[in-house]
Structures are given as C-alpha cells and as structure tokens.
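Note that this complex is displayed minus one protein chain, with the remaining chains in position.
Per-chain residue numbering starts at 1, and chain names A, B, C, D and E are given in the order in which the chains are listed.
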Amino acid sequence: MSSLVTRVKLKQIEQLIAKGKRLDGRGIGDYREIKIEQGLIEKAEGSARVLLGKTEVLVGTKIETGEPFPDTPNEGVLTVNAELVPLASPSFEPGPPDENSIELARIVDRGIRESKAIATEKLCIEPGKNVFVVFVDVYVLNHDGNLIDASALAAVAALLNTKMPNYEVEDGEVKIKTGYTTLPLKSRPITVTLGKINGNLIVDPWLEEEQVMDSRISMAINEEGNICAIQKGGSGYFTPQQILEAKNIAIEKAAELRKKLGW
Amino acid sequence: MSSLVTRVKLKQIEQLIAKGKRLDGRGIGDYREIKIEQGLIEKAEGSARVLLGKTEVLVGTKIETGEPFPDTPNEGVLTVNAELVPLASPSFEPGPPDENSIELARIVDRGIRESKAIATEKLCIEPGKNVFVVFVDVYVLNHDGNLIDASALAAVAALLNTKMPNYEVEDGEVKIKTGYTTLPLKSRPITVTLGKINGNLIVDPWLEEEQVMDSRISMAINEEGNICAIQKGGSGYFTPQQILEAKNIAIEKAAELRKKLGW
Amino acid sequence: MSSLVTRVKLKQIEQLIAKGKRLDGRGIGDYREIKIEQGLIEKAEGSARVLLGKTEVLVGTKIETGEPFPDTPNEGVLTVNAELVPLASPSFEPGPPDENSIELARIVDRGIRESKAIATEKLCIEPGKNVFVVFVDVYVLNHDGNLIDASALAAVAALLNTKMPNYEVEDGEVKIKTGYTTLPLKSRPITVTLGKINGNLIVDPWLEEEQVMDSRISMAINEEGNICAIQKGGSGYFTPQQILEAKNIAIEKAAELRKKLGW
Amino acid sequence: MNEKPEKLIDKKGCRLDGRKADELRPLKLEVGVLANADGSAYIEHGKNKILAAVFGPREMHPKHLSLPDRMVIRCRYHMAPFSVQERKSPAPSRREVELSKVIRESLEPSLFVELYPRTGIDLFIEVLQADGGTRCASITAASLAIADAGIPMRDLVAACAAGKVDDTVVVDLFDLEDKLGVADVPLALMPNLNAVTLLQMDGILTPEEFEQAVNMAMEGCKKIYAMQKEALKNKYMAIKEEVEEE
Amino acid sequence: MNEKPEKLIDKKGCRLDGRKADELRPLKLEVGVLANADGSAYIEHGKNKILAAVFGPREMHPKHLSLPDRMVIRCRYHMAPFSVQERKSPAPSRREVELSKVIRESLEPSLFVELYPRTGIDLFIEVLQADGGTRCASITAASLAIADAGIPMRDLVAACAAGKVDDTVVVDLFDLEDKLGVADVPLALMPNLNAVTLLQMDGILTPEEFEQAVNMAMEGCKKIYAMQKEALKNKYMAIKEEVEEE
Partner (left out) sequence: MNEKPEKLIDKKGCRLDGRKADELRPLKLEVGVLANADGSAYIEHGKNKILAAVFGPREMHPKHLSLPDRMVIRCRYHMAPFSVQERKSPAPSRREVELSKVIRESLEPSLFVELYPRTGIDLFIEVLQADGGTRCASITAASLAIADAGIPMRDLVAACAAGKVDDTVVVDLFDLEDKLGVADVPLALMPNLNAVTLLQMDGILTPEEFEQAVNMAMEGCKKIYAMQKEALKNKYMAIKEEVEEE
C-alpha cells in the first residue's frame, strides 16, 4: 500500500478505535467468527481447516518413524512447517520459506511444544533409535490477517484429529500394522494475538489493521490459564503496563474460546 | 529472436512447408543425418554421442550400488539427468536444472522406463537393501533443435554400450570384482518428435523451426510398434486427427530408424 | 573504489615502492605486527585469533566422529571452511560462500593437508567406519588485506590449541569419555604471501596494496624450509625469475616468523 | 500394507472402486472460493482435492520478465506435504516442475496472450490431496479460475485421463489404477475448438488401444466441460441473487 | 556426558554458577572494536561472546529494496560454527532467521527511520560463543554498535532475560538453566521511554510468575543500560585522550 493510503486508513482506524469500534464492525475485544472443520484430508494422519473471518488455514499432520534427538532419546519428534502459499495473497511469493513463514511456524511450534501438548514420551518405539515424528504442516490458503491465531488453532485441531499407526517391532524393524490409535495429547493451548494501534490493544487484528498497526503480541494460554509461549512482533513497542494488560486479555479470550470450542 | 524476424521466418518456413519443403532442404518427413558413436568415455560404464544434424548430445552412464525404492525392493533404480550445458547454446545458462532440462530428462526417463528397456529385476543385489543404480546423464553439447530425439537415441545407445560390474556379497558387504557383464536390456525404444507449423506436421524439427512452431509431440515407440510414452509440448494444440496422424508417422519413422540403426 | 582513485593510489604506491617504502611505513620485505591469542572460545575444541596489523581472523576447531573417505579408511578427516562474515568489510556480503571464501578455505586446507600437519592416521577409531573429523572454521572478523597468511597462521595456531576427546568403543558404539589429549600434529606450516606491484614483490600486502596489485603468490613452507603448497592469484602474471625470487623470500620470511613465534 | 490386488477389474467389468470402464469419478467444482485471488476454483475429483488461483493480468515483477508483444503466463503446480501417503517435502520436486510446465502449456492455447502485452498472469495450483490424475484435475480447476478472473478465453479447457487397466481401456484412473495399471494417457481438450492442449502417455499401448484411449479421454473431457459450465453458471447465479437481494 | 543435575538451585538459593536469583552474569562491553564497520561493539555476557557491527546509513543494493519514505533495516544474527557444543553448519538455520527478525524489530523502535529515506543500514551480529541468552546479548551489543556509528537514537536498547528455574523466578539464565529450567522470558527495553521492544517466552508460567519475570528482566535491562552508557563514555574518553595527546 502507498504510504498516503496507509496514513488515511490509519487515521480512520484510529478514530474508530477511540470510540471502541472497528472497520469491520467488531468491538476491540472481539474475535471474528471462527469455523473449524476436521478430517478433510483423508490421506493425512490428521487435518483441520480453520476459518477466522476470511482468513483460512489448513493444517495436515503426517506421522512417520525417524530418529529421536540425542538429548531426548525417549521422546517422539515434533516438526512444524508453514507455507504461505502464493494463492493466499498477492503479497506471498513462491519460493523457499521467508522470515514470515519461518516465524509463523516457530510460533505455532512453540505453542504446542512448550505447553507439552503432545505426549512425546508415548511416541518412542525404540529408545535412541526409532520414534514417531509428527509433522504439522500449516498451509495458509487465504490471508486476511492474524495468521498466528488461525494457524495455532488449526494445528491443535489437526492434532486432536490425528490417528497414530499401530506397529510391532520385529527383529529390530518396525512393521506398521493395520488400525490406529489416537495421538496422545496432554493439552490444547490457545494462542491469542493482540495488535497495538495508537496505544490501544485490539484482539484478532485483520489484514487492514495489520497494515497500520504498531506491533503485535501473541500469547499461548493453556487450560490452567497459564502462559506457555509469547511472541512480540512488529517494529513498535509495548509499555510494561500494556504487556500486563495484554496478558489479562489473552487469558480471558483464551478461556472464552476454549468454552466456545469445547476444548 | 525479435518478433519481426520471427514473423518473417515463420512466413518463409510456412510457404516452403506448403510445398513439402524445408529451409534446410529436407522433406517434411525426413530426419537429419544421424551419427552414433559409442564408448568414447572410457571412465563411464557406458557412453554414446549422437549427432542429429548439428545437434550433438553426449550421454554417459554410471553404475553404483544403492537402496531400492520401498515399493520395488527387488529392482534396480534408473536415474536420468539432463544438463543443458551453456556451451551448447547462447540461450542456455549455467545453474541448476531449469524446466526445460528437467522436462528433457523426464521424457528420456519415461521412454526407457515405460518401455521396460532395462531389466531392472536383474539389478537386484540384496532385496530391499542393495541394488544397482543406473545413472544416465544426458549432456547436450550443441543445440540445433530436437534435443528430445537426439537425447533419447543417445541414452539407449549408451545403455547398449554399458557394462555392469561383477560383484560378490561377503558378510553383507558388496565387493566389486574385476570384469564386467553387459547391462541386461529388454527393449530399445526410439522416440520420434513432430513439430506442428501452420497445421502441418514435420519430422525432427531443427532450431529455426522450433523457434516458430506451434507445438510438438514426441512418441517413444518400441520394437513391436507400440507406443510407450508421449509428451506434447509447446503453447499450441493438436486436433485429434493430427494426433492420430502423428502416431502413424511416429510408428513409421521409428521402424525406419530401427532398420537403419540395426536396433 | 573508482578507477580514478585507484590509478592515483597506484601511482603513489608505486613511487614509494620504487624507493623501498610503503604507504604504512613498512619496508617491502616486512610483515605487519602479528599477535596470536589462543583458546578464547572455550566451547570449541581449539581456537586462535590472529591480528596481522588490522586484519583479524578467528579460527575455531571442532572435533566430531564420522566416516572416513573410502580411499583412506585408516585416517581422520580434515574439513576447512572459511566465512568472510559481512561485519569484516563493506565488500563482504551475507550468503553462501563465494569464490573468494572458497579459495581462501582451500588454500588454508592445502597448507595443512599437504604439509601433513595433522597425524590423521592417529584419528582413526574403527578403520573404514569411524574416525575423528577435524573441522577448521576460519572466521574473518576484519579485512585489512592478506587474509591468506592471517588465516593460515590462525588455523595452525588453533590446531596447536586443539584438544581431542578421549573415547572408548563399546559394542561398536563410540563413547566419549571425560578428559582430553592433545591433537597429534606433525608440522606447523607457515604461509607467506607476496604481492606484485609494478614488477616489485612486496611481503604481506595490506588492503590498499591489494586493491592495486597485479597478482599475488602464496607459499606454505614447512620446518625444513620445503615448499608444501602454492597458489598464484589475481589477474596478472609472474615472470619465472619473479617466481624463484618469491620462493626465496617466502622461505626466508617463513623461517623468520617461525623463530619469532617459537614454532 | 498395500497388498497388490490380483485383478483391477472384476468379471462383471467393475473396477476396484465400483466404476464401469467409461465412468468418471464423482466431481465437484466450485468457482470463486478464495477471497484474495483475482480468480479461483476448487475441484474434488474422486479423492483429489485441489485449489487453483489466478492473479493478473498484472505488471510483472521483476519487470524485465515482461514481453513487449504478449502476456507472460507463469504456473506453479504444488503439492501440500500432507497430500500424499508419505510426507512430501514442500520444496518443488522435478515432477512438480515438469507438471507446472505442461499445465501451463495446456492452458496457454485458451488465452489471448497478445491482447495483454507487457503483463503477466500467475496460476497457482495447490494439491491438497492427491489420488491419481491430479494434473488433469488441476487443469480443469485452473481453467475455471481463469474464467472466474474475467480473463477472455477462446474456450474452457477440460482435462481427463484414460488408460489401460488389466486388459481394458478405461477412463479417469484413480491412484491404484495409475500405479498398477498398464498405461495412463492424460489429455486436455478445448471441446468447442476440437483442440487437444495436453497429451502425455506412460505405459505401453498398441496403436488401436491408444486411439481408443484418446477417444475415451475426450469423452471424459466433454462431460467435465459441461460440469465446468454449470459451475460457472452457479457462481453467476449466486452473484446475481446477492445483487438482487441487496 | 551431560549429567542432568538434580537441582538447579541449592538450599541457600544459589544457582549452579553461584549466582543469586536476581544476579546478572558478569558483563563486559566494548565499543568500536572493528576497524571497517561504521559502528561496532563486543559483548561478553557470561560465556557469550558476540560481535555486532553496523554499516550505513548507506544506499541500498539492490536499489529497488529502498523505500521512498524511510530507512530500511536489515539484520543478520549468525552463529559461528564453533560457537556451540556440536558444530553448527554456517548456513542460516530457521532459528537464526527468526532471531534476525525479532532482533531487528527490537531495535527498530529506537531509530528515527523516517529521517533517512531511501537508505538502509545493515546490522551484522556474529555469535562467537553461545551460552544461553544470545539474543539479548546481541541486542545489547547491536544497540551500542548503532550508537558507535553515530546514528541518532531515541534511546539505547538493553536486553535481558528472566525465567523460572526449579521453583524460582531468576534473572539472566545461562545455557543449562535455559535447557533444564521451566521458562525463559527474553525482554528488551528502552529504559528512558519505558518501552519494551522484545518480548518472547518459552515454557509455562502462571500470570503472577510472568509478571515477576517481566519485572526482573526489566531490572536486569536497567543495570545493563547503565553499563552500556559507561562503555560509550569509555570509548569517547579514549578518543578524547587520543585527540588531546596528538
């Protein structure tokens, strides 16, 4: 966007927010409508599509066997990857992951990893040699802002939907058998992102707000209302007061969403 | 080439073809002169150089041991790679393979693979663990049009010239012994490419024809006169009638070449 | 630098050299001041920082286990890598190694390898299967000319400072034990680089001289005063007489440095 | 896990998924499914699930890629990592590079490229789930996405494969037939112009079988073409209703 | 080799390296350490050894990356292969790409980017040895390097982490505490402006613990800020002496 358009838009958005309103009619503490659909990709071990307003994210999971990390020989491995596929936005380009998709993948990864959502100790086949590797592939299909929350939701929804293959170890070789069990999950973290515009914190910023906002802060919240991952982004700052305020809003919103989703 | 030059050239070529003639004096169904030389690269397991008019392609084969694909544990592996090396044409640039060299490699690959030219079941050393991998490296040395047919010919000629190492399995390790046997081949497919210019099909288009032609179609034909691979290329189309006509010409030309080459 | 500035600078440098002098006050056969500091990077198996005037190079070594090369199954592996990190000069750019850093790494590598500085036969754990791999990472921190000599010095100084882990082989698996031995070294090669400006050979060219010099020649000299690696660089040439003169100077300077360093 | 079935077609002429030789898999086509693209379409063809989007005609970036006398078409066919049995690395494979090229070349004949000099369009195809015949389903969807973008076309391009399974020539092979069958002939057609814009073949066919396969694939294309037009009509009816409701 | 210690904090409240909960590791800051950079700084923070350099403001290469209304900031956080226990490949890892981004975003608020349209600055950070908390130490050093380059700033940025180890909230975690502890909260602050420019968190904290950690990290930042100013003063005193001596 040209900087003139940006300035005009910023003015307009600021004035609305001063009155507690937003361009798309929401209140400053409101999420857009959320729709979750699970299991669309039959060939994946798990999948979920999340619509957050017009933002659309598809997550598929695959489970394969592989080596554990040397420092956690008894634990399965989580690998999160995000693709900002170019059909999702004119601003996305084909090619290897850029800093935005890498950051997105790592935020989603941390939300799951730090909340210990996956019982990785149950994914060990042979200690030090063979474990299950859970691939979580985040596929952004339409970008209308707040990819972080949509992706984090879709990732957890896909994990909830993920089936783990049965197996036997025969002569040191892993044989996959028919049938599945469910992937053992211990937590369902919910990530809440706030944008800062003209000193105000708004929940779930959409594309037009993202283009003018100062900075954002994302917090992953678990069932106990504890915080398990944070990421500040953008080239602005937060005052310490705003951070504590953001924390309170995030905990409240996460609880609200958890209730709505039955998580 | 500038579009003006292209248009003038196209006009000229079209007028000639209307009279059944071509810029280089050939009839529309004629191949350029073909020369095949085998065994130039002593360090390769097999090699052949094909001259198709001024188009020059060198193919070298290497045989190494490696793992089979999981779904064909008893079969050797074929790997075809093509390099449009920059000394062959001012239009080729150094760098990783582009779509043209990848397409060329995959067409050559399919001609060999789908005709089951290599008896891959005889390349198995230890089922599921160790097989022979046949590398076919297509090296285009001068580009004067119809790289597909020249490369496909050179690949088969190089395979005919390929020697396979003798080996023993000792304590699960493959020991290469002295001496060689010939690579077991079951078929010698011949690929025939036709260009379409102003609705006419011409055999073996050379560079100037390629620059103005609508589209091309390549068909790999085996000893029985059956079709074992096809690739349409270029941004034009064929009518269904033209496709059947192309099929007839390809079968006829392949038989003709087969006779000439003693294949 | 613009070519005008280069020409003026060249003139000035040439006139000085004609009188046996240099821009920075040195004689044409003098090295800049050399400072070597070892062991700064405690997490590395060995490390050394060399200051050659304002040129600053840090080398760290790491030792890991890995497979030997098939043709030397009883020998450890040496791997040298050089990074011209962009904070060292406005002319260095982030990204994969370019031809300059690759050439630098290979010159340093050859000096060590060809002088047989490392007793690689003592780095074998299990012949053909498991050996120690010595990684020598050259990190250029400030570029003020003659990176070759500074890097070669720092690499040998770091190797002298390198500790090798103790280990046991248990059931075919290598167990690293506590404690260290010193890396077995057999030689301490010293590399001497000469620049050619207007037909004169100067020792240890610094940045401003490099920018105007014709070409350079680097020679690695061992304890016996024998030559163990040479690299001519730059787009100029040497007469055969200049090469023999360069050889004599290099041997003399290497002996001088060896004395000074106690090597 | 994958036991190879002895026969792909039973005595009654039924295929493993119950279809007859000349029967297409169920198709679902939707137009205008992505908010940010200039045109888009979604196809479910058997278990294939594919999104196609078009951006443009627009200025090329970088500019030196544009051509003074025509529009440049770029196309990326890409598979999601979770679209197949074994996770696929997101980096483009050689197969994806080739398919991107042949799909582009199958759509180019439908476009008036000379009408938009110095511009470009980008076609992005994402295979969300693959079940055999993805290149054909991709072309079918991409042509709809181009129409959805309002870019003038000579005709829609519809694509369908035929092939040989056991001893029988059949239409529209699914994954297992593709892998265990004898031959596969993907084909794209502009039905109104009688123009074949994609033709490939893997496997071995006699000249007669090939002719039969081509005809069967063209019949398949024509059926799909009818569904494409229906999908476009549905989209415009929906828009019309929306407009009238306002 | 790495036996996991049973407790990270002993009965007396001492950490494995002997520090109290609110005690920083020893810091050493040097400004103007690299001859070719426009500004540079070196930090030893515990066993972390990090160099930061700034080039610019200068013309962007390639030019099309420049912006008409502001300065562009590029940042590369990079680890030397020998900086960690297992040799790190010099190719940038995903972690390094993310940290480059968050470090850049932590320094941007301190710069008057609109004063230098069409230009760019490059921040290069090289971690020579890593021991936990490299991102914070990198920010601390990079901000000094920017000051050393004479680029006007709103305030210096100081960075420090806090976290939870066993049951205790502590400041400035070192490597082992980072790996075996419960949570880590790196934070960057412009103390004079009361502006937090970096905030991340790994691990699990209650809201109260989080608040405590934020406060502790800010206290750490303020101590480091004082050392940053001291380091700048030393540099200018040294220059002054040099000038006067001449």
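Just so we're on the same page, contacts are C-beta pairs under 8 Å (C-beta built on N, C-alpha and C of every residue); 3 or more make two chains touch, one makes a residue touch a chain.
Not measured: the values here are computed from a predicted model.
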Partner chains on view for the chain not depicted: B, C
Residue touching the undisplayed chain, where the options are B:V5, B:A18, B:L40 or B:V169: B:L40
Touch criterion as defined above, residue of C:E14, C:E64 or C:E114 at the omitted chain: C:E114
Per the touch definition above, residue among C:L78, C:I230 or C:L257 touching the missing chain: C:I230
Interface with the undisplayed chain - residues on subunit B: 40-44, 47, 54, 56, 58, 60-62, 64, 81, 83, 85-90, 94, 96-97, 135, 137, 139, 141-144, 176, 178
Footprint left on subunit C by the chain that the document does not show: 3, 71, 97, 99, 102-103, 105-106, 110, 114-116, 215, 217, 219, 222, 224-240, 243-244, 247-248, 251
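Quick note on the criterion: only the chains that are shown with their structure count from here on.
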Common touching chains of subunit E and subunit B: none
Per-chain Cα centre nearest the global Cα centre, belonging to chain: A
Reference interface B-D: repeating pair among C-E, A-E or A-D with over half of contacts shared: A-E
Centroid spacing, where centroids are CA-atom means, of subunit D and subunit E in whole angstrom: 52
Subunit A and subunit B, separation of their C-alpha mean positions in angstrom: 48
Interface hub residues of subunit B, defined as touching at least two other chains: none
Arrangement of touching chains [line / ring / star / complete / other]: line
Every chain pair meeting the contact rule: A-D, A-E, B-D, C-E
